[in-house]
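Right, subunit A next:
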Amino acid sequence: MNDPHTGFIVASYALTTLVVGGLVLRAVFDHRALRRAIAQLEARGVRRRSARREEAR
Partner candidate 1 sequence: MTRAFLALVLRDLRLAARVGGSGAMGLVFFLMLVAVVPFALGPDLNLLSRIGPALLWFSAVLATLIGLDRLFQTDVEDGAIDLILASDTPLEVLVAAKGVAHWLTTGLPLALCAPLFGLLLALTPQAMLAVAATLLVGTPALTFIGAVGAALTASLGRGGLLLAILVMPLMVPTLIFGVSAANAATAATVGFLTPFLVLVALSLVAIVIGTFAAAAALRQGA
Partner candidate 2 sequence: MPRLTSLWNLANPTRFLGLADRLLPWLAALAAVLLAVGLYLSFFVAPPDYQQGETVRIMFVHVPAAWLGLFMYVMMSASALGTLVWRHPLADVAQKAAAPIGAAFTFVCLVTGSLWGKPMWGTWWVWDARLTSVLVLFLMYLGIIALWRAVDDPARAARAVAVLTLVGVVNIPIIKFSVDWWSTLHQPAAVFRIDGPTIHPSMLWPLLVMAVAFTVLAIALHLAGMRNEILRRRVRSLRLMEAEQLDAGVEPAAGAAR
């Protein structure tokens, strides 16, 4: 690609990758952190009412 505007093309694709990658990473890390928080809370003995009901059955 010997186009004079290669820089602009690369920049747009790089920015798109950055933003989309950011969205994906945010979703993944958020998910892990939330799962960990729930596991911690449940380990401490805090259960949701519905979860308790299911166990009683």
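Please note the rule applied: contacts are C-beta pairs under 8 Å (C-beta built on N, C-alpha and C of every residue); 3 or more make two chains touch, one makes a residue touch a chain; residues count from 1.
Quick note on selection: all candidates are chains of the complex that A comes from, given by their letters.
Treat the numbers as computed from the prediction; the structure is a model and nothing was measured.
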(request) Going by the contact definition at the top, pick out the neighbour of subunit A in this complex from 1 or 2. (result) 2
(message) Applying the document's contact rule, which stretches of subunit A touch candidate 2 when the two form their complex?
(response) 1, 3-6, 8-9, 11-13, 15-16, 19-20, 22-24, 27-28, 30-31, 34-35, 37-38, 41-42, 44-48, 50, 52, 55-56
